[in-house]
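Accompanying notes for the structure given below.
The other protein chains are all here in position, but one chain of the complex has been omitted.
Labels for the chains are A and B, by order of writing; each one numbers its residues from 1.
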Amino acid sequence: MSNNTSNHSRIPWTQVIGFVLSIALTFLAVWFGLYMDLAYKLIVAIVFVLALLQAAIQLFMFMHVTEGEGKWQVGKMLSAGFIAIVIVAGSVWVMNSMH
Amino acid sequence: MFDFIKDNLILNDPLILGANISIVFTVIGIVATLTYFKKWKWLWNDWITSVDHKKIGIMYILAALIMLFRGGVDALLMRAQLTVPNNEFLTSHHYNEIFTTHGTIMILFMAMPFLLGLMNVVVPLQIGARDVAFPYLNNLSFWSFMFGAILFNMSFVFGGSPDAGWTNYAPLAIEGSPGPGINYYLLGLQISGIGTLLTGINFVVTIIKMRAPGITLLRMPMFTWTTLITAFIIVFAFPILTVTLALMTFDRLFGTHFFTLTDGGNPMLWSNLFWLWGHPEVYIVILPAFGIFSEIIATFARKTLFGYKSMIISLAAISLLSFVVWVHHFFTMGGSAALNSVFSITTMAIAIPTGIKIFNWLGTLYKGRIEFTVAMMWSVAFIPTFLIGGVTGVMLGMAAADFQYHNNYFLVAHFHYTLIAGVVFACFAGLVYWYPKMFGLKMNERIGKWAFWFFSIGFNVCFLPQFVLGFAGMPRRVYTYGPEDGWTALNVISSVGAFGMGVGFMIIVYNVYYSYRYGKREETGDAWDGRTLEWATSSAIPPHYNFAHVPEVKSVDAFYYMKQEGEVPSRENVEYKPIHMPSNAGTPFIMSGFFFVAGFGLVFELWWMAILALIGIFGCMAFRSLSSHKQDEGYYVSVEEIEKTENPNKREA
Partner (left out) sequence: MAHSTNVDPNTPLEYQTDIGKLNIFGFWIFLGAEVALFATIFATYFALEGGTVGGPLPGELFDLKNTIIMTLLLLISSFTSGLSINELRRRNVKGMMVWLIITLLFGAGFLYMEISEFLHLIHEGAAIGTNAYWSSFYLLTGTHGLHVTLGILWIILVMFQVKKRGLNPDTAKKLFVSSLYWHFLDFVWIFVFTSVYLLGMVG
């Protein structure tokens, strides 16, 4: 349990940093996607890595995923990520190889 | 209104007309009995609104047995039709409806609730908890399952049953099936799926957070372990079903193009998404079955489960693999060689952890002092029978060979060997084993053995010939064949076996009656000299608060250890403290009723009805939110009441 929240400051710096990073990542993704002349596959890879980073910021800096049953919760989210990749990447692969 | 009823009520088929009449009489009979004995209030207070996990479990099992009857009748009708060539007992359309409802009901409305029922009864007891983590949600789970099942079953007398197979493939289920049948399938499964998902969440939290002191993860009974893993699979798999069903509902009702043949839709996407849920679903029903067998084999071999940790590792491996094998259900759909190879390998990999389990059970039996009770007989019969199912599964898993077996009776025989020898045997074994926990008496063993022999021999006689029929080229889902096909003799044998299974089931039902009438009531909570905590309760049927004192656990097989060390908690001269219990809830029943009405409205595209019911559902949710603090307060069982329950004879003495 890491519920040590006795001294909450008036300005929650983790939240602020997370917010600034999120905005930066969003614009970075737009810049890579629309203003850099890269191969489509490379763009896909880059923007998804950026999206995953931003998702991690939500989980850890905004949603306090490590509080309470932190280990189980992080484990749940990681396995959810695995399942999500199986569902999305698996379906794309299956549907694209059906002829 | 009258026209609507007249148009949809099915009266032209003598079989269904007979069912109509018997349903009307049964309903009248039930209502009259309840009214005559003034039992309505009892029904509402003690059962419908109950949040007691044991009662909810019993209701699940009862519903499952009724569904087993319905699905079994479907099966016998199919066997009757196929016994002789060119039979005209059923029309092709009626036959399509029957194999569809048979499959859907047996998987979703029989196997699932039966196992969920056993989990509900047993798991909180095995971990020494007062109830599940979310008792209110548990009641909602049951009722949304029940109303979903009722909606699905209604199709058969009102509007026509779904007829596209339990897999409900597009385009057959969209362009090929006008009428409300498929809508019933989509919405009935959707509503009961909500209940299953909630149960999954409930059991994850219950098992992780509510264990009695000392029950570390590696001291949990195997059934609790399988339930935990199953609950994790449910949480990830059922949302896939929710979306998949919703997509087809949109296609059928709102003109979208997900699975349509035109405008860019892709019917193959249905197969893909359906099996993304469908394969984990197979493990959702088989893993708890493994847990049940593990408990029973350990109890009646009088040994600790052999290879406890390897069992858990193989469980985890299976749960992971269950999500990466779905393509093997449609190898023949035209996937690339790379795709089929990868999924062929993952499929065959599942045989490894499953094989480990087989050795675990055999190792447990080895040198055990085996006692052949009925529960044990089902469990021992399971091992070789399920092995046949598993090995034929590996045969089907080889993509190249699958082109030979695909969609013929070899496949049908294979999955019945896994699902009946695995799941149904487990349900019967679990029912017999935990029957004293639920009803305070054992089922008659002698009659139980008759049922066992009829059912298990009947099962093999029914399905072994179907492997051969598959090799002989008989396709599944055909309603008849010609004498020149040469399938007659084996079909006759198969039908004989099916009726043997029917007899076995009837004997089980009779046994319930016989045992209730003549069985000896259990006096202690420990009917079988059990090893796990559910047998440590103070009375045969546990009091509603389960344990007066939360037990402390020091090892696997906690209760066996307590008995060995003479540490069974005494009931004399102990001080009790008031016990906090959750209160009953009526909102879930009403809310599920709204789900039913909304579902019915959507089936017949009566938008006003669906919208009103949806408002009702949200109203119930808001009401729950506004009143949850009162609900959560619960109530306290007083010390006097506990004393009275724990020592009923004390005062008289």
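Just so we're on the same page, contacts are C-beta pairs under 8 Å (C-beta built on N, C-alpha and C of every residue); 3 or more make two chains touch, one makes a residue touch a chain.
Only a predicted model underlies this, so the values are computations on that prediction, with no experimental measurement involved.
From the set B:I48, B:I240 or B:L339, the residue in touch with the chain omitted from the display is B:I240, counting the whole complex.
Annotation for subunit A: contacts to the undisplayed chain at residues 3-6, 8, 10, 12, 15, 18-19, 22-23, 26, 29-30, 33-34, 40, 43-44, 47-48, 50-51, 54-55, 58-59, 61-65, 67-69, 72-73, 76-77, 79-81, 83-85, 87-88, 90-92, 95. In the full complex, subunit B contacts the hidden chain through residues 133-134, 197, 200-202, 204-205, 208-209, 235-240, 242-244, 247, 250, 254-258, 260, 263-266, 269, 272-273, 276, 580, 582, 622, 625-626, 628-629, 632, 634.
Rule of thumb we're sticking to: only the chains that are shown with their structure count from here on.
Listing the residues of subunit B that touch subunit A in their complex gives 208-209, 232, 236, 240, 266, 268-269, 272-273, 276, 323-324, 326-327, 333-336, 338-339.
Remark: subunit A residues 69, 72, 79-80, 83, 86-87, 90-91, 93-95, 97-99 touch subunit B in the complex.
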